[in-house]
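Here's the structure we're looking at; comments come further down.
Omission of a single protein chain aside, the complex is shown with its protein chains in their original locations.
All chains are identified by letter, namely A and B, in their written order; residue positions are counted from 1 within each chain.
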Amino acid sequence: MTRSVSLFVSCFNDMLFPNTARAANVVLRSLGVKVEFPRRQTCCGQIHVNTGYASMAVPLVRNFVNTFSGAEEIVAISGSCTAMVREHYLELANRTNDVNLISKTRELVPRVFEFSEYLTDVVGVSDVGATYPHRVSYHPTCHSLRSLHIYESAIKLLGAVRGLQLIDLSFAEQCCGFGGTFSVKNSPMSTAILADKVANIVNAKVETVVALDNSCLLHISGALKRNNTGVSVMHLAEVLAHGLDGVV
Amino acid sequence: MANNHLRSDQPSRTKILNLVRSGLLNKAMDPGSSMAGVATRGAPGTPLWIAGHDLETVDLFEEVLKDYKARVLRVDIEGIPAAVAEVISSCHIKSLVVPSGLDRTWYEGVGQVQLVVDDGSGPAVGFEKIDGVITGCSCAIAETGTLVLSGRPDEGRRAITLLPDFHICIVKTEAIIRGVSELFSRIGVSNPVTLISGPSATSDIELKRVEGVHGPRNLIVVIAT
Partner (left out) sequence: MVWMVLSDMAGSRVGFPYTSLPRIEDSQLRANLRSATTAIREKRGRVVAEKDDWEELRLKGEQIRAEVLNNLDSYLVKLEASVENVGGVVHWAGDAGEANEIVLSLVRQHGESEVVKVKSLTTDEMGLNEYLSQGGVMAYETDLAELIVQLAHDKPSHILVPAIHMNRSEIRDLFQGTISKGTALSDDPTVLAEASRLYLRQKFLSAKIAISGVNFAVAETGTICVVESEGNGRMCLTLPKVLISVMGIEKIIPTLDDLAVFLELLPRSSTGERMNPYTSLWSGVHKGDGPEEFHLVIMDNRRSAVLADPVGRQTLQCIRCSACLNVCPVYERSGGHAYDSVYPGPIGAILSPQLFGTESSKSLPWASTLCGACYEVCPVRINIPQVLVHLREKVLTEGHRSSSERFQFAILSAVLSSGSRFDLALRTISRLRFLINRFLAFGSLPGVAGKWTVARELPEIPKESFRVWWRRSRGQ
């Protein structure tokens, strides 16, 4: 039986990082997974909840649930969006007192997976056949590490990539300082935390930093570029799509 | 004293209890899944869980005590007086206080030392001029290297183990338990209880550990089988 997934790309990736979504599509298809992209999808609502406007996220939850409730499995390419769904959706749906929405949400949440976790835990692969001959460090983003408990699956997937040299990042588990609107509301603090992350990346002497969230990577790469470090950032999906057919 | 503070004189008591009761009408949020808030195994920065110590309880106790920079001597029951005498002379202890319930044979042979046998009746002030104290120990915890004093006759009152600079504590092996969870099946709290884990210490200045601030700066434990 062929698996079929609906891709949730996040508003952020849709607009700014279409290549990540395309790479995830390539990787999944190369594994024989049928990929759908429901067009009504928008945003998970994380920015509203995290800034303190949770009630305004409720219509977004409704839209997400209505868009995806017919899907078998949903794969998200952002760790923090996946965490948003798992940690907040039921509580937000409960606020509506709409029994239909609540029950649909309850059924939907366990079918939403983060991309790397879907590959290792659901499909059961660790080697997708990719090649990426570079020095790479993995930055476990806070939501993927502490909300989703994803670490080993990402390391396994990277470890199987041909030519890839995985270098330990010191204090890897520490936050990069992004935090959504925190990055502007407490901008000097955010960049102070970021400066240490960047220093650790530079010390690791890698070519690429890989993570499961383009929002954190945008923040990190913003400083890597500003400081002319020459280090690039990449979502895990893009690394895994390297060397596969149909790569963009 | 208590008569000055009849409960009915305290309107705040009623007020607080009423506020608490009305607050409790709101049910607490469900704490959610037990997976959240747990460290991700194998990830950097999270503890690498090590298997429990396979050391025998008494050996573990000794190890942990030494980690606290306590001096540890292991003897037979009959060897206690000799061990005590050795400590007294090597630490140059010139004056000693002992609780009145302590086995006299343990300290009778210590030679030229000024000795105070305390039965808890006099004032505590004065013990600060005494060099050392010897006590027994109702219970000791191996995993944490803890001596538990619970006011028994061989342990005395709290002041005697606080003011002198040397504390010599005699622990019989049958008093040693493995972990903290067994503690209150061994001791009661009708007397004051003091848990002592290593000598007094502070890390308040640049987190540098300094042994000895106000309590005894030297802890010597004699483990007797």
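What we mean here is this: a contact is a pair of C-beta atoms (placed from the backbone, for glycine too) under 8 Å apart; a residue touches a chain by one contact, two chains touch by 3 or more.
Note that the structure is a prediction, hence the values are computed from the model and not measured.
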Result, missing-chain neighbours among shown chains, is A, B
Of A:Phe12, A:Tyr89, A:Phe115 or A:Tyr138, which sits in contact with the chain we cannot see? A:Phe12
Chain not shown: contacting residue from B:Val58, B:Val113 or B:Leu183: B:Leu183
Quickly run down the residues of subunit A that touch the omitted chain. 9, 11-19, 21-22, 25, 29, 35, 37, 39-43, 45, 47-57, 59-60, 62-63, 67, 87, 142-143, 146-147, 173-175, 177-195, 215, 218-219, 221-223, 225-226, 246
On subunit B, the omitted chain is touched by residues 1-2, 5, 7, 10, 12-13, 15-17, 19-24, 26-29, 31-32, 34, 36-39, 45-53, 64, 68, 120-121, 124-125, 128, 141, 143-146, 151, 157-159, 162, 179-181, 183-184, 189-208, 210, 212-216
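Just so it is clear, only the chains that are shown with their structure count from here on.
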Mind checking the centre-to-centre distance between subunit A and subunit B? Centres are C-alpha means, answer in whole Å. 50
Please give the residue numbers of subunit A that touch subunit B in the complex, ascending. 87, 140, 145-147, 149-152, 168-169, 171-174
Residue numbers of subunit B touching subunit A in their complex, please. 35-36, 38, 40-46
